[in-house]
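Sharing a structure below in structure tokens format, with a few things to ask.
Excluded from the complex is one protein chain; the other protein chains are retained at their positions.
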Amino acid sequence: MWMLENAFLIPLIPAISFVVILFFGKRYIGADRVHVVGITALSLVWLLSAVAAFQWTQRVENPTPDAVVQIEHHGDDHGDDHGDDHGDDHGDDHGDDHGAAVGDSEGGHGGGHSSPLIRPVISTFSQWWSNAGVDFAVGTFVDGQTVLLLMVVATISLLVHIYSTEYVKGDRRYLHYYAFLSLFTASMLFFVMAQNIIQLIVGWELVGVCSFVLIGHWWEEKPNTDAALKAFLTNRVGDVGLLVGMIVLWGTFQTFDIDAINTLISTNPGAHHLALLVAACCLMAAVASKSGQFPLHTWLPDAMAGPTPVSALIHAATMVVAGVYMIARLYPVFYEGFSIGTSSINLMAFIGGFTALIGAGLAFAQWDIKKVLAYSTVSQLGYMVMALGVGAWTAAMFHLFTHAFFKACLFLGAGSVSHAAHHTFDMREMGGLRKDMPHTYRTFVISSLALAGIFPFAGFWSKDEILLGSLVGQQNGYPLMLIFGCAVALMTAAYMTRVIWYTFHGEFRGHGQPHESPKVMTVPLWILAGMAVVAGAFNLPGPVLEPIGLEGLAHRIQTYAEPSVYLNGLGLSHPDPSLTMALVGLALALSGIVITYLYYWRRRGLHGLTERNRYARTGYKVLENKYYLDHLYNDVVVDTVKRPIAKWANDFNQNVLDRAVNTAGETARDVGRWVYKWIDQGAIDGSVNAAARGADSSGEGLRSIQSGKVQNYGQLLFGAAAVLAIVFVIVV
Amino acid sequence: MEVTGFDTWVLSLAVFLPLVGALVIMLIPKAYEMELKLVALGSSLMALVVGAYIAVQFDYGAAGELQFVVDKGWIDVINSRYIVGLDGLSLPLLLLSLVVVPLCLIYSWNHIPDPGNPKAFFVLLLILSTGMNGSFVAQDMILFFVFFEVVLLPMYFLIGVWGGEDRRYASLKFFLYTLFGSALMIISFLALFFLSKDASGELLQTFDMRVLTDVAGVGIIKSTQVWIFAGLFMGFGIKVPMFPFHTWLPDAHTQAPTVGSVILAAVLLKLGTYGFIRIAIPFLPEGAIAWAPWIGLLAVIGIIYGALGCLAQKDMKRLIAFSSVAHMGFVMLGIATLTDFGINAAVFGMIAHGLITGMLFFVAGSIKERYHTLEISRLGGLLKAAPRMGWILGFASMASLGLPGLAGFWGEFPAILAAYNPGAGMPEETFRTYMVIAAIGTVLAAGYLLWLYQRTAFGEPTEEFAGHEIADVNRDEWIAWTPFLIGIVLFGIWPNLIFNVTDDVVSGITATVEAIAAGS
Amino acid sequence: MVAQNIFFGILSAIVILSALRMVTTRNIVHAALYLVAVLAGLGALYVLLTAEFVATTQVLVYIGAVMVLFLFGIMLTKAPLGNAMEMTGKQWPIAAGVAALLGGVIVYSLVNHFGSDRLVTDGPIYRTADVSDEVFSTYIVPFEAVSVLLLAALIGAIVLARKD
Amino acid sequence: MLLNQFLILGAALFAVGVYGVLARRNGVMVLMSIELMLNAVNINLVVFGVQHGVVSGQVFALFVIAVAAAEVGVGLAIVLLLYRNRTSIDVEDFDLMRG
Partner (left out) sequence: MEALLAFSRPALDWHALAPELTLLAFGTLITVVDIIWDDRSKQAMPTLAGMGLLATLLPILTLAVDGTERSMFGGAYVVDDFSLVLKALFLISGYIVILMSVDYIRDGDYYENEYYTLMLTSLLGMVMMSSSRDLISVFVALELLSIPAYMLAAWRKGGARSNEAGLKYYLMGVFASAVMLYGMSLVYGLAGSTTFGVIAQELGSGAANPVAILGILFILIGFAFKVSAVPFHTWAPDTYEGAPTPVTAFLAVASKTAGMVALIQLVFVAFPGRDDVVQPFFWLIAALTMTIGNLIALRQNNIVRLLAYSGVAQGGFMLVPFAVAAEAPARAVEAVVIYMAIYAFMNLGAFTVVLAVARKTRSGEIDSYGGLFQYAPGLAVAMTVFLAALAGIPPAGGWFAKFGLFRALLDAGGGWAASLGVIVAINTVIAFAYYARILVQMWFQPVPDGDERPIVITGALRAALAVTLVATMAFGVLPGLVGHFGEVSVLSALGG
């Protein structure tokens, strides 16, 4: 388990790479060859992460006694019978292998597992700082969740590094670009293995600043710097919540240690409800800013001003999921704070669901391909938050995992398109690219299908789990979330189809001759596309695998990644797989595709296309024959959903939310000016200066006493003597 | 601890070597410019070497106790003695002061601002240095007062002679404000002298800060403590500066020559906060407890207000100056919590602010030298014109807005954290409100700094300077700035370098305060 | 006692009236003469108070020396003998007010404190010799100082007053 | 005789003297008015000496007379000096310096 205990090496490598590139890159390596350093470092990171992941699975499979928690009976008053059962199970057969767990879940225990509760590997390296007797260890915290993210970050970062060698080739600040990619990777890795909440904050801020730098990479143009500023400032707003929330946690538990906080909550779930609610709400604000949740999501589309690989890495796959990751990491806090176990709607679930909805709606209204993807990311992040909000921890992490791959692929695909189409992202200047860019087209379609949640692509599995989680919930279902989820499923499929239509089909509307990107770009695309296909395999439900005799591989993410050592105490349950739900989800996605397909293909009268397209042909025929459906689409769906709602949503987004962010900035500046002018210079400084002027002018006034005439002086002398005498003799 | 041999001299050497240098320079004719500069640099570097020796010899295990103590007769008639000593609270600040001055000298080596006259300029810097060093090691109130005041005149002249357009107004304002504060401060010192009693009720009649720390104001009734504290508050609060006594600061900073601003920000402002920690709180715990919520209030007002002030600025230096108001607000908030945690954070904040804002002023000065203006709207594209300087500005801005991993964060975050759990006897809800407001202040800080950065560094250079060749960071600047940059990173990565040293002293102080709060 | 009272009455009337005339007359020489009357009246009062040496000195020094000085002063400054120059300034009401206020408060205090205390008339009578004994013993230092003062005044006055 | 007879005479004389020095414009007249004030003091001193039966009152009065003589001398010298330079002894004219 050496890698788990020495996980600090993983972020250290890109950190060194950052220093090497930034300070020695130009002189010793050559500004245009620094990617060698970055890629080497990332390869190492990837290898080490893989080793770590492997070792973690070993730890779960064959736990050493000290890796297993001897769990006590947690509070019976919590009243969760599932939890009680698990507790008993563990008491009896904690050494049991995972087979029993599968058996359990099959046995109708609501998907609960009874594999042993594996401790995270916590390595504390030194006393980082201590203040007033409070010690802060700097250390690593490695468990399944960590290694999951390690793999995601390492993989995508590596691919982005490779992809970028072509994409940003010849850029003036090639060196800085790679340096900050490295720094970002280091920060992100540091963040995911944070041992305490201070480290979480540190990592959180560092990824934010890397994001700022990379969004503003082309800082010569003002829109880019505006976007960078907006991203950073919006995140800062959320950081208020982060700071306050973390402080509340610290104040409540008197520790920064994540393990300790989680354990304290999970062993005594009922306590500190109010504090946890406050903390959870504050942290929610942080999540909203970092993970683009309503209403702080507006920075994310703007952040597309950065180079596309950066968008893929930071604003799709990794940094923006930091919020989700943090919720998952401190899940007991949110679970107890928002009473996820007992409620049927809560702040987190609502924000997530609502975000998913508006994100999807907004994606319709965009012409910029990256913006579509950005809103899609917003929407999917909302999905994840919603999943966490309904108690579907594993589903959220699973979706995070799959989403990272297909969304990165989509972004890189968009980058590839733009690379080919003269650096434009406007879909109106694309079209018909499928012939010129076959690889890009194919990977894009695969990823889109994954995103849309079409069987058997990765997105299907993870989305299904979320919908299922919403349906079942914990003690109660989350019906509203389910409705949101379903709507989003449909919309997602629809807007992705639209993108594909505009980008790859029809006539080319741009300038010049588009061409396929070189291999160095398409290979990463294919790798990601491959992941988009197979990533779902990591958490397949048992029933699916049973027929092929691989039930032992079911729920791998749940088994390995879920921090059951904490969640168990909360009584978190897992829903049983449901075929019905899966079919409903699939149907929604398909109908989304079909409707859109019909809308674009048919309306344009491009019948030829339908001939060649298998899916479209089927759907088209159905719709062709049943005209009312088209009518339904045109008059009802389009007119009511797309035009008014999406437009309204877009207007609202641009005019209210986005303006609110901008005006918040402007208002602050105006207030600042006002305060400065009237309060500072006017009142405070004014009074100081007035006092000075007063002294000056009274000095001038008093000078008139000094008339120069000696008899006036005499009058004053004798007069003062008389007055003093009167005062002292008569009055006193 | 018995101090013997060379160690009895080291503190005095560190304090007075620059003064000796100044006296020597005064004897050298103006024409020997190189010699003048060498003597100046040499004496300040010698002081720094002594400082390094102190840092090495310092017994970190006993950081809570005064070390290298020298206690000699000075003004017998008023029972004031020449007592200097160094503990964990003084050490970082002394070193900061010792480091900043030679760097400023180096920076000014070929950049003596108009109207020139390096001799006078260097002499004043060295006298300033003596005053600052002395303030941090003095352990007698009168001695402290003298050193505290010694810095005034040199700074007055630095601003007044080598300053900008409005220098007369600014320098006078700086001076009058501070003078008023210190007059009230000396009244309070005397009140402490006359009213302090030891545990047995005997009048002490001493200025010895060690003794007064020990007795912790037990003989002084609370209402009196409150009044005396008020005097100290004015004295130190103006220096910090706390809202609403801050208006001298933007003017002074804006008009001061670069190194003047740097020293003002890096060291002088710290005298105020140091005074709170060293004198006001330990000597008058009950007064401090009564005042703390109000100090906290002014601190958070300062945070927000300073930030708003920044947003309104059109001049880069003035903006940085206003940011000092905000940052010192965090420091004061930490102090106002009266907790070990908060005060440690405050000390850290002092050092961090010194390095970061000092750095920002350096950059501003260099920009001014190149562009001859600091009007934000006329600048732009610094990253393009002088990329290294642009990066340094960005780095310092990031540090200033409290980016974790850099020094600024460790002053800001723990201070906010400390407000969650203020010391015994403090209104918890009030401080938690302060906490939230302070946290909001961090957003504004990011706002104004990035706004500044966007408008100065990003984009293309404005038309006005489009064709101009703007020199990038030169050698002198590198030498002067590198230690600042290293310090910002080093303390950011390894905050314990400071927390470890200060904690013993601060915990001693807060333990007393807590005991008194519990007793009353 | 009655005789003394009558004598006092007459003398004090002379003194006060002369003094008033002195400060109000428009003729400077007249003023000087009124001053002589005041000084003389006071000298007589000193006699009434049995202060013979003071009375003598009053006559010798004041009426003899000081008045001559004044007359010289009047002549040397060629002051108009008539009332050509306005002798009293425009601010005389203020002056009168101040004087009245000051006099008033003094009189008020005196009346308040001494009330109708009688003058001690049977006390010891000090002759010139007694006075000189006192001067040359207890007050020897001030006496010497006054002599230095007169010398210095003499030297200084000469320097200032002489024509260069 | 009442003590106050003399004292009030002195007070009156003093007040008249004050009026004189404040109201008179002629420098020499001012000097003469000063003598009134000093004589008022002398009355008090002599009377109090008698009242207490001590000689020091008379001695004091003598010192006052001597000093007054010196003062008059000096005063006249200064007035004369001014007269010589300014051909005026009107004290209201002497306001070169003010403020």
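Some observations on this one:
To keep things simple, chains are lettered A, B, C and D as they appear, and every chain counts its residues starting from 1.
Following the convention adopted for this analysis, contacts are C-beta pairs under 8 Å (C-beta built on N, C-alpha and C of every residue); 3 or more make two chains touch, one makes a residue touch a chain.
Please read all numbers here as calculations on a predicted model, not as lab measurements.
Touched by the hidden chain within the whole complex are the displayed chains A, B, C, D.
From the set B:D7, B:E149 or B:D214, the residue in touch with the chain omitted from the display is B:E149, counting the whole complex.
When you scan A:G133, A:G170, A:G512 or A:G699 for touch with the missing chain, the hit is A:G699.
Although one chain is not drawn, the whole complex shows that of B:G51, B:G160 or B:P461 it is B:G160 that touches it.
Think of the hidden chain as still there; on subunit C it touches residues 105-106, 108-110, 112-114, 127, 129-130, 132-133, 136-142, 144-146, 148-149, 151-153, 155-157, 159-160, 164.
Listed here are the subunit D residues that touch the chain not shown: 7, 10, 14, 17, 21, 27, 30, 34, 37-38, 40-41, 44-45, 47-48, 51-52, 54, 56-57, 59-60, 63-64, 67, 70-71, 74-75, 77-79, 81-82, 85-86, 91, 94-99. The omitted chain makes contact with subunit A at the following residues, 692, 695-696, 698-700, 702-703, 705-706, 708, 710, 712-714, 716-718, 720-721, 724-725, 728-729, 732.
The working rule: only the chains that are shown with their structure count from here on.
Path length between subunit B and subunit D in the touching-chain graph (shortest route): 2. Central chain assignment: B. Criterion: smallest distance from chain C-alpha mean to the mean of all protein C-alpha atoms.
In this assembly, the chain whose C-alpha centre lies farthest from subunit C is A.
Put simply, the C-alpha centre of subunit A and that of subunit C have 105 angstrom between them.
Among the residues of subunit D, those touching two or more other chains are numbered 18, 22-23, 25, 92.
With touch defined as above, residues shared between interfaces to two or more other chains in subunit C number as follows: 89, 91, 94-95, 98-99, 102, 106.
Within the complex formed with subunit D, the subunit A residues making contact are 703, 706-711, 714-715, 718.
Contact residues of subunit D toward subunit A in the complex are 18, 21-23, 25, 91-92, 94-99.
Residues 711-712, 715, 718-719, 721-723, 725-726, 729-730 of subunit A touch subunit C in their complex.
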